[in-house]
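Here's a slice of the assembly, chains where they normally sit.
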Amino acid sequence: MSIWEYANPKKFMETSARLLPWVTGFAMVSLLGGLFWGFFLTPDDFRQGSTVKIIYLHVPAAIMGTSAWFMMLVTSLIWLIRRHHVSALAAKAAAPVGLTFTLIGLVTGAIWGQPMWGTWWAWDPRLTAFLILGLFYLGYIALWAAVDDPDTAADLTSVLCIVGSVFAFLSRYAILFWNQGLHQGASLSLDAEENVSDVYAWPLWTCIAGFLLLFVTLVLLRTRTEIRARRMAALLSRERMAG
Amino acid sequence: MRALFLRDLALAIRAGGGFGLGLAFFLLVAVLMPLGVGPDQGVLGRIAPGVLWVGALLACLLSLDRLFALDVEDGSLDLLATAPLPLEGVVAAKALAHWVVTGLPLVLAAPVLGLELNLAPGGYAWLVVSLLVGTPALSVIGAFGTALTVGLKRGGLLMSLLVLPMYVPTLIFGAEVVRRGAAGLEFGGALVFLAAITLGALALLPFAAAAAIRVNLR
Amino acid sequence: MELTIEDLACARGGVRVLEGIGFRLGAGQAMVLRGPNGVGKTTLLRTVAGLQPAVAGRVSLPPESLAYAGHADGVKATLTVAENLQFWARVHGLRDIGAALMAMNLAALADRRAGQLSAGQRRRLGLARLMVTGRFVWLLDEPTVSLDAGSVALFAAMLRGHLVQGGAALIATHIDLGLDEARVLDLTPFRAVSPPQGAFDEAFA
Amino acid sequence: MIPDLGKYAGAVLGAYGASILLLVLLVAVSLWQAARIKRALAGVEARAKAGAATEATDA
C-alpha cells in the first residue's frame, strides 16, 4: 500500500479517528507534565532568577511557530505537485495553530526580554524575521478566507507559503549568518559547551514534546473539520445543481 | 513585451498624470509625519531616514493597487494570457513600467524631501542610492502581492497585508543605509543586503507572480 | 491546423458542468455553440482557450494558434481606437491595423478615445482585435452583443473572410449570425449528470 | 503552593497566563468549530439521503 492512500479523505478520516484519542492523551500528559515540572520543580537560575521558567513556554512555542510553517510548506508542495486535497486542507488547518504558537513566542519573548535585555523588543534579525513570519500567518489566513474557490485558494496560499518560508528559515537560522543580534544562540545544540544544564534541559524537552503533540492533535482535529466543511460544500452545491 | 511596457506607461501617464501622483503621495506622507510628530528638529532629523523610506513604501503600495486589477476587469489579462508573451514577461514588463512611473520619480525627488525633514547633510547621496537600489524590489514584490489578490474585489487591503511584511527587509536595510550614511558610519553591509534582496526578488518573484495569475484567471 | 476535442469535461467553481464533449474543427470550418443560459458555453470556451484546466479529456491544437474574445473586450478607455489595435498587433508580432479598421468600419473612429465609444462601437473594436492576432482558431463568446444589424453583417463578412483564408471559429451565441455554413452544437445533452453520492472522497469531485 | 518567584513574579506569571490563555482560546475555537461543522454536515447528509431515497422511489 502506498503512503499516498492516506491522502484519500475517507482513509484519512478513518485513520485520524483512530489516532486522535491517543495523540490527545500523550499531548495532555507531556504538556501539562512538562509545564508542571518546569514551573514547580526546577530551581531559579543564579543569573536570571525565576525568569528562567519562561524558557518552558518560549522555546517550545518559538520552535513550533517556525516548524508549523515548514510543515505547511511540505503539505503545500504536496498539494501543488500531487494535488491531494487533504494535504492542502492540512496546511489550512495548521495556520491558526502556527499563528498562535508564534504569538506565544513573541509575547513570552517580549516579557522575558524586559528583565534580560532591558528592553522588550529589539530589531535583531531573528526577532524581525519571526515577527514577519507572524504577519505572514495573518496574510495566509486572510488569503484563504478571501478566495471563494477552494482549489484556487489552495494554489494561491501554497505560492504564498513558499515565499514566506524564507522568513521561517531566517527565524530559525538567522543566528548562523548574523552574530550581532541580542538573541540567544542555539542553547539546545548537542555540542555540550553551550548547553543549558540538565536541570532545565529535561523539563524543556518534555515541554517541546508537549507542544509538538499538541500541534499534531490540533492539526488532525482541524483537518477533519476542514474535510467535513469541504464535503458539506460539495453536497450543498450538488443539491443546488439537482434542484 | 516592449509594446506592453510602452502601453502601461502611456496608460499611467494619461490616467491623470501617473508620474505626478506617486510623487505627490510620497511628499504628503513626508509632510504629514512632522505634523503628527511635532516640530522638534532634533527628533525629526533622527527619524528622517525611516520616514522617507516608509513614505516611499506606501507610495509604491498605493499605486500598485490596480497593477493587474484593471486588466482583469476589462478582460485584457485573459487576452494577454493567450497571447504569445510568456506571462512571466508580462509581469516583468508591468513591474518595470510601475517602477518607472513610481519608483524613479521617488528617487529623483527624495533629496528635496530630505531637506524638508532636516536630514543630516551626509545622508543625501545615500538616500538616493538606497532608493535607487531598493525601489525595484518594491515594484516586483508588489507585483507578486497584486497577482495573488487579482481576482478579488476589494483586494486592495488584503494585498497591502500580504505585501507590507515582504517590504520589511527592504525597509530595514534601506533606512539603515541612510541612517549610517548620515551619521558617517560604515554601511557597506546594509547596502549589499539591500542589493541582494532586490536581485533575489527580481530573479524569483516574476515566476511566482505569473503562477498566481494563472491560478487566478481560472 | 485542426482543433480536436476529445471527451472533454469542464468545471466551474469546483462543480462539473459539462462532460463528454468531442468534436473536430478543421480549417475553414465554423461551429456555433448553443444552449440555454448557464449550460456552460463560456466555461467550455475558456477551457478550450487554456484559461482553465480541463477536468477530463483533451484539447489538442497546434501551439499559439487561438484567439479568445470573451464577454469583456480588453479595450483601454484612455487609448484611442487605433492605439488599442496597435497594441494588440504588436503583442502578436504584427504591424498593420488598416485591414482590421476597415473590416469593422472603425476607420472614422480611429482617433477617438475608446472610452468615448458607444457600447456597440466598443464591441466592434473588440472584434476588430481578432484580425490583428494572426491566429487561426477564433473562440468567440457572444460576439454580437450590442451590435446593430449592419454591424452583425459586417462581422459575418469578416468571419467568412477568416474562414476562407483557412481559419476556424468556435462561437457561442444566442442569436442567428446568418452563417449558414456553420455547424451547430447544442450543449444541452452534454450537461454533467450529478455523480453518485455516498463515498466520502466524492466530496472533492 | 506557588513557588517564590522573587521580583520577577509579574513577568513569569504574565508569560504563563498569556500563553495559557492563548492556548485555551485556540483549543476552544477548534473544538467549537469541529462540533459545529460536524452537526451541520450531519444535517446536510440526512437531507441528501432522504433526497436520494425519494428519487429511488420515484423511479
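The first chain written gets the first letter, and so on, giving A, B, C and D; residue counts start at 1 in each chain.
We take it that contacts are C-beta pairs under 8 Å (C-beta built on N, C-alpha and C of every residue); 3 or more make two chains touch, one makes a residue touch a chain.
Computed from a predicted structure; not experimentally measured.
Undergrad: Would you state the complete complex's composition as copy numbers of each displayed chain label?
TA: Although only one copy per kind is displayed, the whole complex is A x1, B x2, C x2, D x1.
Note that only the chains that are shown with their structure count from here on.
Undergrad: Have a look at A-D versus A-B and report the one with more C-beta pairs in contact.
TA: A-D
Undergrad: How many Å are there between the centre of chain A and the centre of chain D, using C-alpha atoms for each centre?
TA: Going by mean C-alpha positions, chain A sits 17 Å from chain D.
Undergrad: Find the geometric centre of each of chain B and chain C from their Cα atoms only, then give the gap between the two centres in Å, rounded to an integer.
TA: Centre-to-centre distance between chain B and chain C: 37 Å.
Undergrad: Could you give the separation in Å between the centres of chain B and chain D, each centre being the mean of its C-alpha atoms?
TA: Taking the mean C-alpha position of each chain, the two centres sit 41 Å apart.
Undergrad: Quick one: which residues in chain C touch 2 or more of the other chains?
TA: Correct list: 197.
Undergrad: Residues of chain D touching 2+ other chains?
TA: Within chain D, the residues that touch at least two other chains are 48.
Undergrad: Using the touch definition up top, name the residues of chain A that touch chain C in the complex.
TA: Answer in residue numbers: 8-10, 13, 85, 148-151, 227, 230-231, 234-235, 237-238, 241-242.
Undergrad: Given the complex with chain B, which residues does chain C contribute to the contact?
TA: 49-53, 64, 66-76, 78-79, 83, 87-88, 90-93, 129, 133
Undergrad: State the interface residues of chain C toward chain A in the complex, per the touch definition above.
TA: 13-15, 194-195, 197, 199-205
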